[in-house]
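Quick one: the structure is below, questions incoming.
Here the complex is missing one protein chain, while the rest keep their positions.
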Amino acid sequence: MRQAIGLLAAGLILAMLPLVGLPAFYESFLYLVFHWVALATSWSLLSGYAGYFSFGHGAFFGAGMYTVATLTAGLGAPFLAALPVAAVVATLLSLGIGAVVFRVKRLRGELFGLLTLAITFVLATIVLNTRLDGGPGVYLSNVPLPRLVASPTGTFYLLALGLAVLTLAAAYTITSSRLGLGLFAIHDDEDVAEVEGVPTFAYKLVAFALSAGIAGVAGGIHAMYVSYLTVPDTFSITVPLYVVLMSVLGGARHWLGPAVGAALITASLYAFTGGQQAILGRAVVAFVLILIVLLLPEGLVPAVLRRARGQRGRTADVAVAPILAAAGARTEAPATLDCRDVWRAFGGIQALRGVSLSVAPGEIVALVGPNGSGKTTLINVISGHHAADRGRVELGAATLTGRPAHEIAGLGVSRTYQIPRPFAHFSALDNVALAATFGSARCAPAEARAEARAWLEFTGLGRRAAALPHELNLHERKFLELARALAGRPRVILLDEVLSGLNPGEIASAVHLIRQIRERGVAILFVEHLMRAVLELSDRVVVLNEGEVIAAGGPREAMRAARVIEVYLGKAHVA
Amino acid sequence: MLLEVRRLAIAYGDAPAVWDATLEVDAGEVVSVIGPNGAGKSTLVNTIAGLHRARSGELRFAGLDLGAVAPHLVCRHGIALVPEGRRLFARMSVEENLDIGCYRGEARRARRETLDRVYHLFPILSERRRQAAGSLSGGQQQMAAIGRALMARPRLLLLDEPSLGLAPAVVDHMFEIIRAIHAEGVTILLVEQNVVRALEIADRAYVLEEGRVVAGGAPAVLREQTRIQEAYLGLRDGGGPS
Partner (left out) sequence: MPSLTLLGQSVVSGLLAGGLYALLALGLSLSWGLLRLVNLSHFALALLGAYLTYQLGHAFHLAPWLAAGLIVPAFFALGVVLHVVFARFRVTEFTSLLVTFGLAVILESLIQWFWTADYRRYETPWASASIRVGPLFVPTLELLACLTAATLAVATWAWLRFTYVGKALRAPAEDPAMAGAFGVNHRAHAFVLSGISAAYAGVAGAFIALISTLAPAQIWAWLGTVFAVVIIGGLGNPVGALLAGFLIGVSESVTMAVAAPAWAPLVSFSILIGLLVLRPERV
């Protein structure tokens, strides 16, 4: 909150400056600073927060420039009216791209970067060859500029300042909202984010659209500023390059990071003005980028903040909501998990052959079987990571098959992973809070952190709330995984080898925890190899082999079944 | 003693996989390591092959301390691995995979001879020699993986779960081949989930459970022990869990 007020105050003060009589030189310089602050911050909304590095910010910027140019110089529309249209055009462009590209799972990382770069070139070619530009460029010198203050430079100053403040406000709001939380989770592990309930496709589109819209407006303003547009200058590598540089330098994950980077780089480039010096300036800036990427990959702002605060992650100074009190409040009606005749194949391999099983509320069912028998595949199908080829999975009255994973999470299904997959940049508390925010509990951010605190206490990790995952040992990470699974207030928990790698003492606490979870009416399906634990904990055992259920029943009977002994030990032991 | 493992401890990052493994393999023997899933068998075998570094303990091959040898130089001393899940180079052809097997100097010189032997053992590989390794069936891939290891003319062959995912008839064939390889003088350390096969073929066996070697000896003796039933099924005679 303090930060928001600080931002507004700074904005107001800066807005006063032209009225007080700032020399035109400074107005121009600050125009450029604000211009880049808006561009870099808008870029990081998707690329910094969610990790989808776009090299195509220039496309949206250029789209905005040419929209304004066409509307004002070509069609005589007033400048200020053209700006929102520029935003809309850029946004539509991004939505078109995003709708196609975000559905393709493999198009992440450097491929997304290349694709966006290619799109920029295509757009540039189209603009160059159509009446939008056609070659000679577009002149805006005859377009009247509305005077917000006496001087034209002052007007641009104010327009850019307004955009920059709006952009920063948007960035700040996003980083403290559900959208931001979801985007940061997508950055760390998109598949897990989806399974925890984050609507990844929708969130990526929103961030992309917002970032494009802002770039479009920045372009529109800049069109008037330069007053003569050419395709090579508009669609050059400058915009894509600089926004990456500024964000990476300042810290792409922090709302103020790109702004700091923008200010620093614009200032240093200004210092190297004219001819040879400008070239040197660019080289120095690029060198700094390399250093930052290699040595300080998080950027300046987070590094400085960490030094200043002397602590890592965010600590929760919220009251610990007692577990028992929170217990009754928001638990949804318990339901039975029912898998009916589920089939799933990968390429030529039939991983699941008509698997049917059910888990009632408060029941613990163990899923066992040799390597490769399909246990993890079944969990992946139930949680929505894979679709079932045939068959249904139901939870109470709701059908799970056919829904995207985040909806399934919302209906009350949680899972843990064999090898823990926490969000690497989130503290333990935030990892759990995410699940509370997006799971079936649907908490508001403040509530979510109280909830997270409680679950961390429950799993014994209360003291480690502020730690980052890489600082936790295996046992702690497994229990973090458990806390995260519980925070969504699920009706069904799917545990995938939660005990592997733990020593006997840790196993005992895990078993104790699982019993307590059972007491709250949650249905538990757990995959395990440790037979002692299976026999101790489970009410029923289902044995899988090569994708089929070969035995089911009470633990002792199932494990004694002839077929099971045969599968595990070979024929000679069946006696 | 060809291979000596003493009190080996291996971890993945901070997750311990093997706590205290002690076993030995003499030249010319077939030794099986059995145990339930997650016991650490693959980790142990991968460490012997040089894919992984042990945290503590001793690992000696023909007297040489393997812990001091760089990973890519381990095979030079005569150890070849047939890893769990085959791990063939899918986009390269079968023959190219075999060629990687004999990459090291000595083996390369004997390439023609070894290749003939491998194709003799596995005629199907000869038929499909130019096909991409990834397009073979599971059983064929297993044969290719064994063939690749044989191309290295090893003194010690490490086999990690060769029967995994294969139909029983194919598994029969596989174990016949392993016998044939042994008959040619190759020492074998076999890791298997399939207890019956593993004990049938072995001169001696060890039981690995939760990262520790808990039993060892002649197969006949081990078979009688209820230790095996406990480890795999969790059942003790008399019914209660431990």
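Going by the order they are written in, the chains are A and B; count residues from 1 in each one.
Methods note: a residue touches a chain if its C-beta (ideal position, glycine included) is under 8 Å from a C-beta of that chain, and two chains touch if they have at least 3 such contacts.
Keep in mind that what you see is a predicted model, and the values were worked out from it rather than measured.
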Per the touch definition above, residue among A:L14, A:A77 or A:V293 touching the missing chain: A:V293
Sole contact to the chain not displayed, among B:R7, B:R53 or B:H72: B:H72
Omitted-chain contact residue, chosen from B:G57, B:G101 or B:G139: B:G101
Chain not shown: contacting residue from B:V30, B:L44, B:V94 or B:A152: B:A152
Chain B, residues in touch with the chain not shown (by the definition above): 49-51, 71-76, 80-81, 83, 87, 89-92, 96, 99-101, 103-104, 108, 148, 152
Chain A, residues in touch with the chain not shown (by the definition above): 53, 100-101, 104, 106-107, 109-111, 113-115, 117-119, 121-122, 125-126, 128-129, 135, 236-237, 241, 244-245, 248, 276, 279-280, 282-283, 285-287, 289-290, 293-294, 297
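Note that only the chains that are shown with their structure count from here on.
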Touch list for chain A against partner chain B, complex: 370-372, 473-474, 497, 500-501, 529-532, 534-536, 556, 559-560, 564-565, 568-573
Complex interface listing, chain B residues touching chain A: 13-17, 36-38, 161, 164-165, 193-197, 210, 223, 228-235, 239, 241-242
